[in-house]
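The complex appears here without one of its protein chains, the remainder shown in place.
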Amino acid sequence: MKEDTKEETMRAPGTGVPADVAPVPALPPHYSTASPPDGPVTPSPLRAWFYLVGLSLQRQARVGQIVWIALGLLAFSGLLVGTITVSGWWGMQNRRLPRSREGVTYQNWAELTDALSQGAALPGSPEVAGINQALVASYRAALERTDFYVFSNFLVFTIFVSFLLPIWSLSFAADSLGGDREGGSLVWLLTRPLSRPAIYLAKFVALLPWSIGLSVGGFAVLCLAGGRPGWQALRFYWPAVFSGTLAFSALYHLMGAYFKRPAIVALLYSFFLETLLGNMPGYLKRGSISFYTRCMMFDAAQNYGVEPEKPSVYLAVDGSTACMVLLAATVVFLVVGMVLFSRSEYLAAD
Amino acid sequence: MSVPLLHYRPWNGELRGPVASVWPIARVALRVIFRRKLFWGIYGLGLMIFLLFFFGQYLLSWAEDQGDETNVSVMGFKESPKTLVHVLREILKLDGEPHTYRNFFWYQGYIVMVVLALAGAVLIGNDIHHGSMPFYLSKPISRWHYLAGKCLAISVFINLLTTLPALILYVQYGLLKSMDYFVDQFRTALGILGYGALLTVSLSLLVVATASLVRRTVPLIMIWTGLFFFCRLLSQALVDLLHYSRLWRLIDLWNDAYIVGNALLGIDPEKLTPREQPTWYEALTVLGAMCLICLIYLIPRIRAVEIVR
Partner (left out) sequence: MPDLLDSADTGGRDRALEASPVSRPASVTTEPNSSPADHGKWIADAARDARPLLLFEQVSKWYGPVIGVNKVTLELRPGITGLVGSNGAGKTTLLRLATGQLRPDLGQVSVRGIDAWSVEAKRRVGYCPDADAFYEEMTGRQFVEAMTRLFGYPRREAVRRAGAALEAVDMNGRAERRLRGYSKGMRQRIKLAQALAHDPELLVLDEPMSGIDPVGRQEFVALFRRLAEQGKCLIVSSHELEELEKLTDHVAIMARGRIAAIGTLAEIRELLDDHPFSIFVECAVSDDRRTLAKAILDLPDVAGVEMEDAGGIVIRARNPRRFFKEFAGVVLEENLDVRRLETLDDSAQAILGYLLGGGR
């Protein structure tokens, strides 16, 4: 063998069993993976894909901590909402104007107004009395409807959309691929005969029941705990919650394919960039997912006085546009993620 | 195998005690984080706020120097210097007063939170999850030295984002104004250092305890954001929207540090925003209790390996 053989194709010939080694013992009698008793079974890629979806769905709950913390947040929020509901604090009835211990509650204002209008009614003028009564009645009716307004602003916009929605989406979506990368177990999927886009899609489909279940289901639980205003909120806002969850999940799943620590990047996005963009003037805020979620909510509940603080500055879009943007964003993130995942090489976990 | 067979050169120095291990542990931790592009990306975002303050102060000084000019050109925009001064001083509060630095610390909250989540996951979470603790604890150091090293590293990140930029702003303002500023506002400098020290002690213990509790990144982030964002939103909603007692603001840890920092900087508590805040000693009690709980938790947690003597 000369040096130039290095330049030729190097062939390893075959089993070169050393002569001085003991003979091969027989393998266990059952061992044969080659031929099943009923005839050869052809493996099916579609069957493999569906199995991967099921396996990933099951494995999403493997990090018990994530599930418990998510449920803990839900329990805590639910308890808080329930306490407020039971003590009747949703409406403005018990708020004081002016805001101090000496202020009069709105409920009292309604009664005072009623009493005043009756006392001050012009004698012999049923028309004036009628107008007075109509005014007081509509004031009372409006006061009754303020519970939905308060519920929307307190729970839905402040607590849910700003925090619970992104964090519940993040918990499962960032861990879907990110957890396997961090743990080093992605190798098992990458060496199966499954195309990379198929693996990515299967993982996404598997995480959706978890993130949607938690977001929409969790929202439903909070709304139920909110009593009457909660029911209204659920009816109006669930499509926005659903669409927002889809978009967040798709984005975080994409981060899982690209970044080594997708959870940190997702955190940066949802609690820094979204806050920053959300407070930017003009059209910059249209780069954030929660903007469109809120627009859908504003559109759904506009008849109840639920609107952005400064509508001319906020420049909200209508509900159907916002919904389409969220769904389109979901598809775009999914496609980009599939392309990225199919081109990337994943080495050992860091 | 005896040492001579390994051909080591003989060393006649004195072995230092375990306290000397604190800096090497911190140094390694810093190196691990500093070589990550993600950290520098996050740090860059954090510097945005600092740059806003930095250039704002410079612009203020320049605008004040324009005197009675009616119109000056700023990057192509024509504006009256008096308007500029008013916006920068009265609205953005870039006037070199203690509340400038207090506000700066407040605005850095989001980024500090993200950086600490990263640091916690990488420095402590990885050690426990990948079994690196035996490497530390099999050396003649105690868990306190390990803890001190990690807290020292985390304190560097906190101070790089808060205390150090705030001091740079302080020095910048003094240089732009006059040297008397450093004398008149000496207490402010101490206040900045005190606020930084408060954040260092409380946040480093909190992040080490949290990362030891949940070693994986996603649960760590969920708890971390729960402690900061959820509690902040909750306290704002309870006090501002539902008009509950001001003491509910105590659940927001960043706000507690803000109140104590406000006191350290010598600012009248009435000037705190939003209004209806707890007192500084109430906030300090909560922070102190939190640190104590973290320490109590960490005592058994870091004893992960039996050291056989």
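Order of writing sets the labels: A and B. Residues in every chain begin at 1.
Note that contacts are C-beta pairs under 8 Å (C-beta built on N, C-alpha and C of every residue); 3 or more make two chains touch, one makes a residue touch a chain.
In this text the structure is predicted, and so the values were computed from the model without any measurement.
Partners of the chain left out, restricted to shown chains and counted across the full complex, are A. The residue touching the chain not shown here, chosen from A:174, A:189, A:206 or A:323, is A:189. Contacts to the hidden chain, counted on subunit A, fall at residues 1-3, 6-19, 21, 23-37, 41, 43-48, 51-52, 55, 59, 62, 183-185, 187-195, 345-346, 348-349.
Operating definition for what follows: only the chains that are shown with their structure count from here on.
Between the CA-based centres of subunit A and subunit B the separation comes to 30 Å, rounded to the whole angstrom. The residues of subunit A lying in touch with subunit B in their complex are 63, 65-66, 69-70, 73, 80, 84, 89, 95-96, 99, 150, 153-155, 158-159, 162-164, 167, 170-171, 174-175, 178-179, 182, 259-261, 263-268, 271-272, 275. Listing the residues of subunit B that touch subunit A in their complex gives 38, 42, 45, 110-111, 113-114, 117-118, 121-122, 214, 216-219, 221-223, 225-226, 229-230, 233-234, 236-237, 241-243.
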